[in-house]
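Every protein chain except one is present and positioned as in the full complex.
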Amino acid sequence: MENKKEKTTIVLFSGDYDKAMAAFIIANGAAAYDHEVTIFATFWGLNAFRKEQPILVKKGWLEKMFGWMMPRGAEKLSLSKMNFMGMGPKMIKHVMKKHNALTLPQLMEMAQEQGVKLVACTMTMDLLGLQKEELIDGLEYAGVAAYLGDATDAKVNLFI
Amino acid sequence: MENKKEKTTIVLFSGDYDKAMAAFIIANGAAAYDHEVTIFATFWGLNAFRKEQPILVKKGWLEKMFGWMMPRGAEKLSLSKMNFMGMGPKMIKHVMKKHNALTLPQLMEMAQEQGVKLVACTMTMDLLGLQKEELIDGLEYAGVAAYLGDATDAKVNLFI
Partner (left out) sequence: MENKKEKTTIVLFSGDYDKAMAAFIIANGAAAYDHEVTIFATFWGLNAFRKEQPILVKKGWLEKMFGWMMPRGAEKLSLSKMNFMGMGPKMIKHVMKKHNALTLPQLMEMAQEQGVKLVACTMTMDLLGLQKEELIDGLEYAGVAAYLGDATDAKVNLFI
């Protein structure tokens, strides 16, 4: 009898610090439970995967504008509630430090160490003008068909 | 042995252009995979199903106010992020055109052609004062019990 692993998939649509935290906490928990976990980042969720430093790549002016306006990486995301022009994230990070909670970049690193599959949605990358060089290492690149392939086999499927 | 189709359900709660796009892209992908797909539109998600032109129906003043304030149809929805008073949707639609990506109304049309079941939540229609005449053709009308009937059989269930 084959010993098939349970699967969990999360569509990370949101580019909010708190929602991305929830996504990675659930993903890491599921990986610790020995699930095969996929996080499929699409739309604003891709911003969590951006490198902090600007990368020189050729793009049109509209794509450049998106690049300027969107947060560069996990550390720059805002909160879905009580953002207060950036005060909220500072407060949250302060209490997280006090409670020794893992930051979003640390949660993402742990996910990669635990073998959580991080997928960047190629269709949205095209739309927002994000190129592979601008995203962190260790990602896979795929579209909605690959996501559905994973989700159809999974027990837990969330859209965050 | 019966050859039962996989099922996918999506609760479309959000009335944002980008989130509705994600919902219909996943729905169309699942339909292409031969899933039986249901989109159950509730609360602000119903706005995607409104006809563009105002329809004369009798309603109370509060329901009329909701009708005036809520966006009339898929083309009028705003973005969940970077809306910038309507600039964001224009920018997104511009890049979508450039990349030959399907617009939300086109994605919705494709969903109907592929047999995705589009359901309007009757309870929310009552609350927001939306009547059948004001919504696009080809919808089914049901409540949470019907949604749960579909979801319990489905492999992929998302709340968007």
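Read from first to last, the chains carry the letters A and B; within each, the first residue is number 1.
As a working rule, contacts are C-beta pairs under 8 Å (C-beta built on N, C-alpha and C of every residue); 3 or more make two chains touch, one makes a residue touch a chain.
Values in this document were obtained by computation on a predicted structure and should not be read as measured data.
Asks: Could I get the residues of chain A that touch the absent chain, sorted low to high?
Replies: 6, 18-19, 22, 25-26, 29-30, 32-33, 35, 80-82, 91-92, 94-96, 98-99, 101, 155-160
Asks: Touching the missing chain, which residues of chain B?
Replies: Within chain B, the residues that touch the unshown chain are 11, 13-15, 42-44, 60, 62-63, 65-66, 69-70, 123, 126-129, 144-145, 147-148, 151-154, 157-159.
In this section, only the chains that are shown with their structure count from here on.
Asks: What is the distance in Å between the mean C-alpha positions of chain A and chain B?
Replies: Those two chain centres are 25 Å apart.
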